[in-house]
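Here you go, one structure.
Removed from the display is one protein chain of the complex; every other protein chain stays in position.
Chains: A and B, in written order; residue numbering restarts at 1 for each.
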């Protein structure tokens, strides 16, 4: 399994993982198979997105804030009551977005659209160093 | 890797991919393994759903419209401001639903429930031709 680390700025920071993923898939030598990009953290997520500032810096953060607010009238997180670490909303967001993307590998390359990138979404309020895991299977 | 194309009617069009997926998984000759159904597009998604008209034509589109509206008071997409292609909401919806479903293959068949189908969800406002990628690994 391959691993690499990225530094994030805290919520909501969307980072493009595609260059690292591509480099390591190619280096794996697998020509036809499947790649799994995974984070072993419960307050961040992996998905795909057209990586451009409008979506990454405004639209995805706005949707997360609207759907899973950190604060709000009558809104209280059970996680907060017990742990007081200010990230109950981050855990819920991560469970909805999910910790991984699985994509095909073909002709030795990860299959992605021209305007489709593999992204990490930092959901924790604080800047973090995150380990991204990449596992490739096939032949 | 296998590929096939489908024609969609624009948002929100839910299409059943199960017959094509099943046929191609069986033809792959893999008896025990994993299949990844993936779209290399940033304004459409893959998930599973009981494919019946109530859910496919009403309930899933209604939930998407309610949670990720195209227009609304105070709602502005950064993606729109830069690109003016009217699909900022489509990109955000796709990032939340995700581009792939990964499912087991057992006894040479994809594992799915009786009332569970693999579906493509067209999120772009316009009719599109979409390429679906299917990669099967195992033995």
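Just so we're on the same page, contacts are C-beta pairs under 8 Å (C-beta built on N, C-alpha and C of every residue); 3 or more make two chains touch, one makes a residue touch a chain.
This structure is a prediction, so every number in the text was calculated from the model and none was measured.
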* Structure fact -> Of B:48, B:76 or B:131, the residue touching the omitted chain is B:48
* Structure fact -> Of B:1, B:26, B:82 or B:97, the residue touching the omitted chain is B:97
* Contact footprint on subunit A, counting only the chain that is left out -> 1, 34, 36, 38, 40-42, 67-68, 77-83, 88, 91-92, 94-96, 98-100, 102, 133-135, 137
* For subunit B, the residues touching the chain missing from this view -> 32-34, 47-50, 52-55, 57-60, 63, 67, 96-98, 101-106, 111-113, 115-116, 119, 137-138
